[in-house]
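The block that comes next holds chain A.
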Amino acid sequence: MSEKMILIPVRTTEQGTALNKGKLQEAYMLETSMVDVNTDDMERLGLQEGDKVRLSNEVGEVIVTCRGKKPDDLPQGLLAIPYGPPTTHLMDSETYGSGMPVSKHMEVVIEKVIV
Partner candidate 1 sequence: MVSATRIVNGKVYDPINNIDGVIRDICIEDGRIVESVPDSATRIEAQGMVIMPGGVDIHCHIAGPKVNAGRKLMPEDHRKDPYPGTAVTRSGSGGIVPSTFTTGYRYATMGYTTAMEAAVPPLSARHTLEELHDTPVIDKGFYVLLANNIFLQNLIKEGRQEEFQQAVAWWMNATRAYTPKLVNPGGDEPWKGKRNTNVHDIDEKVDGISPRQIIEAFVIAADKMNLPHPAHIHCNNLGHSGNYRTTLETMRTAGDKRLHIAHIQFNCYGGEVGKQPASKAAEIIEYINQHPNITCDVGQVMFGNALSMTADAPLAYMLRGINKNKWVNADTECESGCGIVPFTYQGHVYTHTLQWAIGLELFLLTENPWQVILSTDHPNGGSFMNYPKLIRLLMDRGFRRQEIARVNQKAIAKTMISDLDREYSLYEIAIITRAGPARALGLKNKGHLGPGADADITIHDEMEDKEMMFNAPRYVLKSGVHIIADHEFREDHTGRLLHITPEYDQKIEEVIQPFFESYYSVQFENYPIDKSYMHDNEVISTGST
Partner candidate 2 sequence: MKIKSTEIVDTFAEAFKMCGSRVIITAETREWAMAAAQSMTGFATSVIGCKCEAGIERELPADETPDQRHGVSVLLFAMNAEGVGKRLVERIGQCVMTCPTTACYNGLVSGTTVSVGDQLRYFGDGHQISKVLDNRRMWRIPVMDGEFLVEESFGVQEAVGGGNLLLLGKDQKATLRAASAATKAMHAVPGIILPFPNGVVRSGSKVGSKYKSLPASTNDAYCPTLRGSVNNSMVPLAVNCVMEIVIDGLDVKAVEECMRVGMYAAAKPGIKQITAGNYGGNLGQFHIHLHKTINGN
Partner candidate 3 sequence: MSLTLSLHTSPEVPVEADVISPDRLNNLNESALSALPVFHGNVQAKIGDFFKVQGQYNGEIRVEGDLSKVKHIGAGMTSGRLIVNGDVGAHLGAGMQGGKIIVDGNVADWAASEMTGGRIIIKGNAGHMLGSSIRGSATGITGGEIIVHGNARNEAGQAMRNGLIVIGGNSEDLTGVNMLSGTIIVLGKMGIRTGAGMKRGTILSMHDADLLSTFTYACTYHPTYLRLYLTYIKKLGFQIDDAKLSGNYERWAGDSIELNRGEILLYRN
């Protein structure tokens, strides 16, 4: 089961502190491959906390780990991942004449990875 959703790369304290440890370190890799998903959405998609999901768009695809967020904290249809390599893998290099690539509000398809 897959669905189109909006992905917002975001900052988190964990990402910030992990950054200081080093981008090639595990803490950073781990934090930047967590995706926040609305728990109602998770239920609909049959997802459990910690499940791997595939996010894909025209640019690329990544596999990240599900982290449930209460519906009050994160609206339905919205995904959040701390900035890092997975989010850039989905980023188009088109900058609309601004120098700024598409870095927020990326349309992605989310689907559960069946192990």
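Here is the rule we use: a residue touches a chain if its C-beta (ideal position, glycine included) is under 8 Å from a C-beta of that chain, and two chains touch if they have at least 3 such contacts; residues count from 1.
Picked so that all candidates are chains of the complex that A comes from, given by their letters.
Not measured: the values here are computed from a predicted model.
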Touch-positive candidate for chain A in this complex, from 1, 2 or 3: 3
Residues of chain A defined as touching candidate 3 within the complex: 96-97
